[in-house]
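In this view, the complex is presented without one of its protein chains, the others remaining in place.
What follows is chain A.
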Amino acid sequence: MNIALNITQTFQDWLVGFMPEGAASITAMVIVAVIYLMIFAVAGLYLVLLERRVAAWFQLRLGPNRVGFQGLLQTMADALKLVSKELTGTDRADKFLYNLAPYFVIITSLMALGIFPFTQGFQAFDINIGIFFLIAISSIGVIGILLAGWSSNNKFALIGAMRSGVQTISYELSIGLSLLTMVLLTGSLQLSEIVETQKHGWLIVQGHVPAIIAFMIYMIAGTAETNRAPFDMVEAESELGAGFHTEYSGMKFAYFFLAEFINMFIIACIATTVFFGAWLSPFGITESLPWLGVFWFLLKALILVFLMMWFRWTFPRLRIDQLLSLEWKYLLPINLINIMLMAFLVWQKLTIQF
């Protein structure tokens, strides 16, 4: 199968021509990492712009539309400002952890992006434990938030971090279980094989009822995982000021901010890959035009991103105890029943396949 082809491998094969294999492998990784870093730093900025324009649209405003055509350079200018800002901090903060925390958050976000199949063959790494890797990586990000809240030496930040801890630990379960439900259908954790399975119909169609339930749970848990409204207890501005990043400024704040948007994009990307056939077009013409796959992937992901923005600008925030009872009393039991339902479906071959 040619699906396992990926960018890093392509670069490595090319580099092997004029350097030893070990050096070629490392160079290829560095090149790909730099390319991804550039693409997604910019993509993150445009997600911020999208959020602001979408919010403005919901809120009877115009949103940023002055810097560049239709405000396209607004977030660039904001980022430039944040880069040039002085980094202030609290005096009695735990300096080492305080400075480390933003990198935990931003690095884990960017790492997860490496394995998404944006189109046939366009995938930095195609590891055979793809889904597992995603769940694992997204859990590490919360350490950064906990560190930020703890080391800031600020009670509001600490409350935010405590909330973040309980919230993320709880909703990890739902994300994991809802994705496992879908893995029952594909029989593989490798993202390229998950896409391959979907050539006979997107998984949300193949798995019908349990797949739709899993998708709904996934979207709720995914929104909670990224700490966005209605689950933004971590930074709940009307309660805690700015929550865990109260004491951060300049670029360190920007890392948290950017990570939130990249995480949102990751959640949408996972959903696109696992539920909506990744880069497969709904009309089946992607095979001849592989680059069109990027368009389909981004379209699906951005629709889901829009959905999450819609949540954010419509719903009030939950309270922390309601958040936990939603997870432990409702989502988790439903999820466990759902996973059995899906197993039954797969066992009895009741899935829909074209």
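Definition applied: a residue touches a chain if its C-beta (ideal position, glycine included) is under 8 Å from a C-beta of that chain, and two chains touch if they have at least 3 such contacts; residues count from 1.
Methods note: contacts and distances are computed from a predicted model.
In the listed set "ABC transporter permease", "Iron-sulfur cluster assembly scaffold protein", "NADH-quinone oxidoreductase subunit D" or "histidine kinase", the entry agreeing with the UniProt name of the missing subunit chain is "NADH-quinone oxidoreductase subunit D". Set against the missing chain, the residues A:128, A:322 or A:353 yield one that touches it, A:322. Touching the chain that is not shown, out of A:110, A:124 or A:159: A:159 (per the contact rule at the top). The residue touching the chain not shown here, chosen from A:211, A:229 or A:331, is A:229. Residues 55, 58-61, 155-156, 159, 162, 229-230, 232-233, 236-241, 313-322 of chain A touch the missing chain (whole complex, contact as defined above).
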